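Removed: one protein chain of the complex. Kept in place: all other protein chains.
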């Protein structure tokens, strides 16, 4: 050791006041960083909380629905026993309203009174009678939804104490409704219709079944395309493709695809899938394909990261005993990368679930009164349904919009939970 | 082959079409039509794209078809189109109930919202930023007006019904010629006070609820549904109500239409029946279910006329003569 | 060289006659991108003997070892030229099947790297992919023999279905050896198999290598001169990518031809 | 114990009188969650001596070492009780400042772990965070002295601003030692500092340890008995979490009191 020419460092007095002060500052910096972190997390979670809370505040009332118990009489004069479907159910309903308010005599008032019942009452009664043909000639009680203004009145969204000219419902209408309340005919049960009805022009009848089914089909298509294609592409790029300028370019390019506005994917889908391939407009098949174009880059990026994180020692071990490259990947790398791949899948699908803009371009914002029967039928999706409802004047749609968003978030949280569960199941240490 | 009717067009007509479509789907064995809201202009573009199953059968419009659009139709072989007026819609200017009562003339609105206005006989870039700068009797608050974007028919209607009429009050503008006059009269300012707020009228409504000094321009049905929080601005002394709109004393109202592609009648199942349902008394008559949704019905004679024309498939001839 | 026992010297001498050639590298050059890591290496590996590769860090021992079963193929930038034969066949011949080659030339790495699977599955993996067994009992037999040969069976026989990653370092290394043996390779390559182990585990692995030599040809890279002296019959000394010298272990350790070998060995045994 | 030179024995003997206590562990118990890793360990570390900790894998050597500068604090599940003092002060006292403690008791790890920064920054890191220097020239001086003490300066003086991760394993380990020295600690803990190194690098590090002993107190964990014999003055033998015996190195290696020590040492030196 010829190098020990240097002098020994001067001893440092660790307990001198300067040293103490210095350390104090360092600890303060430490606490500050911790505080920033905590504040950041609280801010982020707080914002999420505010978001959800505001949705709950506006949306909770959509989960119940005002209903009115009405006695209907399917007298054979209006409803022919041989073909109940062809009956005049408008008459049946207006007779029932007349029976509900015997004091009303003129036609105008009667019409006002029948507005308390949902416009869908006719269809509800019709379907009920068609399902039970034995009811022809009978009197039966059905709970039918109240129309939106009265639903809002009952839920207190419309303030009965406001002056009449600032209210959607008149004094006379309130009086009629209150007489129903007094007779105990008004109830507010859980609104199953929100989940089992398709869309409707009438808020009290509108439900999410169509959008949920449409979103489900679109996501299914999206998953079936982007999951295998994304994984296969990622494996090829990460494990097989030579590493050179070209693959760098491909990598940059895939990252860049993630920045392409989703609406451009919508344009591409419109031009290629609908105009060139002639696939039907508004179909979940096309929606899913467009969404998969969008999620593919995310899938590929995340899957590649997951593959990269598998230690080379595992690969070498398998190669070293004579496994082929494909076997190494299939037997060892993929199972170990699965948790990461699942994260990517979920992020990708979550993004697809909430995406609106490209669906507008391919017509998945149509108004449809029945859920799609398959991936080729016209359909809406949850976000476009939200978009449509948000644009409707009726008060009832305001709360339904929030409720629909909550349902979508529920979907999302469910998907996340599944992912986390799977992630934990497949997570293995090495 | 397609077995449902396809409808595109105005977002203003969309809710009425939805209601009819739903009723039609429930009451008949035909599948319910597929309805998309694309805006009037966009709807026209798609509708006039051609004849055949790839193109829609009906488009809704919050203003009458223009000649240029009709020509586009003709070019693409859509040579027989029936125009059906379904009623009218008041364009309302409204603000929060917390705000003061406001009564505006069209000239004042023009002064507040145009890109260029007349000041002291000269045409200059709009200098007004507060209402009371236009007229001392108006409130001392900033001009903030949320309105529809140029892609919407509502915007077209507003320009035509308010701005163009408002600008007629100014001699220096009146003195202009041709294109230049058009531009001054029709161009909205882009320096802030007029805020193009997108196609979603509810967003405007809710912004007004948050911002008590702002005004908004949107369809009457949104005002009707939100009377507890919003109130109308009187235009030329008249506030929009179903009565004033129907009797046309409220002058900012416009007719609503839909257009049927006659070549599709008898080919697309249920198209004829759907049109019949749309013009039926239960739908567009007084007390019909469309009125409940905010449509202002036509007069009795006019309805009769429209109904016959719609059912027979009378060709639109306005631009061919 | 007081560490080399007489027994070892004797062993080398008595075994000399039955030496046959198993692998041969002639004129091997290896490049990592632009950089050359091995220069014209000529080295013979004899059957049923232990060949030790020694030399200072970065001299190319691992590189040469990985050439012998073409593990270098997995490094994109690595190019090999020259000829390496296994039983006279060129292993870099394009017609050769790498998978088969690696089954015949097994490898144990410096850092124990068991699969994150059960102990049983770790050992059974090789036979499974090569189709060496088909029934459960055949697999059981292979797993047991391999673990026994690796001197691990008694320690793990009650926990065959627990993860291999849960074993201690030394046990993991022996598991990797068992895994390599399970496909009955002809040659086993070991890259510093004991560097992570304590003396007791090291002793066990060394014993094992000595036993394996009966049936297998073994090439071992080591930094420990004692270990090279204890377990190998032949030693090859590398320096800066060149093969400095090669010969019977006792000769290299007692009477090296090359000054650098001398320095390297004595640099430790001063 | 033919490996222990007379010189070393002499050194131990001549140094005996000036032995003063630097650190002391009394009744140290360490738990990882439920599992107890150390049982009632009592061990004294003498100033300006090298204390070697030996014992089979998993016996708790690293655990004890990490207690000495509270590096165990970074492991969530780790609990320490008993008393450990530095210059008579209890280092587990809540009033003690860990930052100061770790500056006074430096540590070098088994695997060289230079920061992914330049060589210069690696060494300057400690002085920088502790504010030991303020001007560029002060830093330069510290970096140079530290590298010189670690015997690395000449090798790297032209590439001080290249990444420390680009050095060879032995150089990296010496860089880590330089980094530890740079804050002028009083005690240096080394956990198997040579296990990743080739013999030449190992020799350099051992020489270095011997020199550092002049100014620092050193505790070293090693698996190599030769190493322990060569560099340490005192040796402590651990087994299954217990301190088996402790004493002057020559005594432990020639005439241990405990059967287990005997076995462990001879298990290697047969």
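So that you can tell them apart, the chains are marked A, B, C and D in the order they are listed, and the count of residues begins at 1 in each.
Keep in mind that, in the parts below, a residue touches a chain if its C-beta (ideal position, glycine included) is under 8 Å from a C-beta of that chain, and two chains touch if they have at least 3 such contacts.
The rule is short, and it goes like this: contacts and distances are computed from a predicted model.
Missing chain, UniProt protein name, picked from "Phosphate transport system permease protein", "Hydrogenase expression/formation protein HypC", "Na+/H+ antiporter subunit C" or "Nitrogenase molybdenum-iron protein beta chain": "Phosphate transport system permease protein". The absent chain, not drawn in this view, touches the displayed chains A, B, C, D throughout the complex. For the options A:70, A:176, A:300 or A:403, the residue in contact with the chain missing from this view is A:300. Within the complete assembly, A:262 is the residue of A:94, A:114, A:152 or A:262 that touches the hidden chain. Touch with the chain that is not drawn comes from one residue among D:60, D:126, D:151 or D:170, which is D:126. Within the entire complex, the positions of chain B that touch the omitted partner chain are 1-3, 8, 38-39, 41-43, 45-46, 49-55, 66-69, 72, 76-77, 142, 144, 146, 149-151, 155-156, 159, 182-183, 186-188, 190, 192, 195-198, 200, 203, 206-207, 210-211, 214, 263-264, 266-270.
Mapped onto chain A, the footprint of the missing chain covers residues 26-27, 29-30, 32-34, 36-41, 43-45, 47-48, 50-51, 54-55, 228-233, 235-237, 240-241, 248, 250-264, 267-268, 271-272, 277, 293, 296-297, 300-301, 305, 309, 324-326, 347, 350-351, 353-357, 360-361, 382-383, 386-387, 390, 405, 408-409, 412-413, 415-416, 420. The chain not displayed touches chain D at residues 69, 71, 74, 76, 98-103, 106-107, 109, 111, 113-117, 125-126, 129-130, 163, 165, 176, 179-180, 183.
Heads up, the rule we're going with is that only the chains that are shown with their structure count from here on.
The centroid of the Cα atoms in chain A and the matching centroid in chain C are 58 Å apart. Rounded to whole angstrom units, the spacing between the C-alpha centres of chain C and chain D is 33.
The distance from the centre of chain B to the centre of chain C, with each centre set as the mean of the Cα atoms, comes to 84 Å.
Within the complex, the chain C residues that touch chain A are 69, 71, 74, 76, 98-104, 106-109, 111, 113-116, 125-126, 129-130, 163, 165, 176, 179-180, 182-183.
Every residue of chain C that touches chain D in the complex is listed here, in rising order: 2, 56-58, 168-170, 195-201, 203, 223-225, 264, 267-268. Here chain A touches chain D in the complex through residues 1, 3-12, 14-15, 19, 22-23, 26-27, going by the rule given at the top.
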